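Note that one protein chain is taken out, while the other chains of the complex remain in position.
We just call them A and B in the order they show up, numbering each chain from 1.
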Amino acid sequence: MQRSRIGISLAALAAIVLVAGCGSTSSSSSGGSGGGSGGGSDPTVNIGVASTLSGVFGAYGQAGLNGIKLAANQLNASGGLLGKKVRVVTGDDQIDPATGETVTRNMILNDKVVALFGSVSSAVASAQETLSAQYRVPMFFHIANDAVLTHGSSRSYAFEFSPNTDMEPAASALAFAREIGKAPVRIATITPNYNFGLDTVKTFLADLKKDGVSYTVTNQQTPALGATSYTSNLAAILSSNPQYVFVGEYGSDLITLTKQGSGLRLFKKAKVGAMYDYDVLNALGAQAPAGAIAWDRAPFWTVNTPAMQSFVSQYKAAYGTYPNEFAIIGYTAMQGWEQAVRQSKSFDTAKVVAALSGATVPTIRGDITIRSCDHQAEVPEATGVVASTPSSQYGVRLWTNAYTAPPSQVIEPCS
Amino acid sequence: MTLDNDIITFLSAMTEASSLFVAAAGLTLVFGAMRIINLAHGSFYMYGAFLVTAIVGAAGGGRFWLALALAPLAVAGIGTVVELTVLRRVYRRDHLVQLVVTYALFLILADLALRFWGTQARSVAPPSLLSGSVSIGSSSFPVYDLFAIGAAVVVGLALWVLLQHTALGWRIRAAVEDPEMLATSGTNVPLLSTTVLAIGALLAGLAGALASPLQSISPGLDASIIVQAFIVAVIGGLGSVTGAAIGAVIISLFDTAGVLWAHSWEPAFIYLAMIVVLALRPWGLLGAPER
Partner (left out) sequence: MMLSTTGSTAPPDSPLLDEVRSTSAATEPRRPRTRVAVRFGGLAALVAVLALMPSTLSATSLLNVQSAIGLALFACATNLLVGYGGLVSFGQAAFYGIGAYTIALMWLHWQTSFWVGFIAAPVVGAAAALLVGLVALRTRRLYFALLTLAFSQLFYVIVLQQTGFTGGANGVFGAILPSFLVDPNHAYYFTLAVAVLALLALWKITRSPFGMTLRAIRENRERAEALGVNVFAHQLMAFVLAGLFCALAGTLFVVHDQSANPDLLAWTESGIPIFMSVIGGMYLFLGPALGALIYEQGRDVVLASFSDWQLAFGVMLLVIVLFAPQGVLGLLAGGRDAVWRRWRTLRR
């Protein structure tokens, strides 16, 4: 027996030493330095996309990654950035903060990334933001948009390019207010049972009051995120006879909710508003609820500039599908980073951050200003009404009555 | 609440129950007969749903009935392959080892699904025969949901007939209740195992196919259904198809109660249901102590 005990201990020892040895050699730097401008013979510089690339939220992370890769490819095709090729390093955080932290840290320390693009989930994003402050790497959020990311103590090196959780409900409140007018109304809400959903409803209702709408809340439902059955929730809502229903669900959940709601005639009995973006409308096809209020962070079909149209056709050519808002915002984040690097003629974090803070960046969405107080991009949020017929150009029921709420209408003042 | 609303609420609970029942029936049958915990059951469900979208998509939006027939059969085929190659080797092993093996299968199947069908969520419309709603007083209820409830009842009856009135069913029940008798009766046990798993996979695929017009179909469906199916199977008593039916009804009623009376706590209600049932009946409602 003593022999096997030695055997066990030695085996474990050997394993640890072996593995530790592997660990220390894998910290090779693959080109590009975090500091210093130009110089050196290394032709590449690394940027990291640590996002969710599998599971239910994989679609968002993947779309954002596609937008970023498109930007990187375009940069490289025209000679690179400051003479260096941009290489995109990816990592899957599996929507888990601890995994996200490990993946991000590895990118910072092993791949020596000079810029980071963040996660889908605000929980993971918070962990990433702490790392970006600790290791001084510029961090760009293009999907996760919790306002806490721009209020926290680690935001010095982080930039938010998406309308945040204060701005988005402000825009949807405006859209509802325009429909409702002055008469008192009955409203019900349904939203996923976690921070984003709960905060969105709270902010929406508060903003609705600020917009001068008088309402009573008849019923509120908070099913779990990722629930597969909304029929009971919707039946409960309908039994309270609301005139308007605010829906906080998005993506896959919104598709399920819409299908199940249609069967209950939800969209005939009340005016519903939700985040009907391109992916959701594309998936729903003929089941898309005509007349429903919709909002989206960056719907490409409402921006008719040559820059956007060129981006859309390039994206379609590269990926076979039209870009959703995350692809667009990821691309604009890259545009912001590129401008900051060019202006400061360096990849050095302090210079890049200083160059971008307060700057105005011309992007495919038009000119975007990055507020210096909290690094929140002053971006619009678009609202509209779901169309009843498919768009002749894109084959999907998109929007009518599109209205893009400008940043001034939705953004909270600097505190 | 008016009577119409009560009826709608009850029917929506029944729709949820019917979906859960078909999903859990295969799981509980496989466990009962083969004592194996198959986490890949959720993957089979997801594949059933995805295959429907693939067939319907290939047919330009139609052919739902064909898809409903073909998808479960295809999934049964996948299940058979899995059984012959992997599961066969772990029948005599610890439950934990079986769990890890089926979890490995779950991961592999999830990855293959990402490769085949990508990350985008998909949607399938109900067939024209079943689209639209019926009016119940001043409320409406989707026709397809009624079909789903009916389909679950049919599946339940078919399983009852299979188990009670066929030779295969006798063998399956023997495997659940009295394996020694099975061994001495000259049954080809490996063939029976493959058959039972194929049936389990078929049921999972059928559950996914039936549910496809009711929800969005995306990666992650495998993980969400397996937890619910397990809860239902365990509450009902593992190995008992009738138990799965009762468990499904209990779970959906608990969930609906949460929706009506404690909406912010609703997601916790199914776990509360499980705790309450198992605290009162530790072997599940119709389960028996494991040998």
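Couple of notes before you dig in:
Keep in mind that, in the parts below, contacts are C-beta pairs under 8 Å (C-beta built on N, C-alpha and C of every residue); 3 or more make two chains touch, one makes a residue touch a chain.
What you see is a predicted model, and the numbers here were worked out from it, not measured in a lab.
Within the set A:117, A:140, A:176 or A:196, the residue that contacts the chain not displayed is A:196.
Checked against the hidden chain, the listed residues B:3, B:69, B:84 or B:112 yield one contact partner: B:112. One chain is missing from the display, and on chain A it is touched by residues 1-13, 15-17, 19-20, 22-24, 26-27, 53-54, 90-92, 96-99, 101-103, 105-106, 109-110, 121-123, 126-127, 130, 146, 148, 152-153, 193-196, 198-199, 222, 224. Not every partner is drawn; the one left out touches chain B at residues 31, 37, 86, 89-90, 92-97, 99-101, 103-108, 110-112, 114-115, 227, 230-231, 234, 238, 264-265, 267-268, 271-272, 274-275, 278-279, 282-284, 287, 289-290.
FYI, only the chains that are shown with their structure count from here on.
Contact residues on chain A toward chain B in their complex (touch as defined above): 53-59, 62, 193, 220-224, 226-229, 231-233, 235-236, 238-239, 251-253, 255-256, 259-260, 262-265, 279-280, 283-287, 321.
Partner chain A is touched in their complex by these residues of chain B: 1-2, 5, 8-9, 12-13, 15-16, 19, 110, 114, 118-123, 125, 133, 139-145, 211, 213-216, 218-221, 223-225, 228, 255-256, 259-260, 263-264, 266-267.
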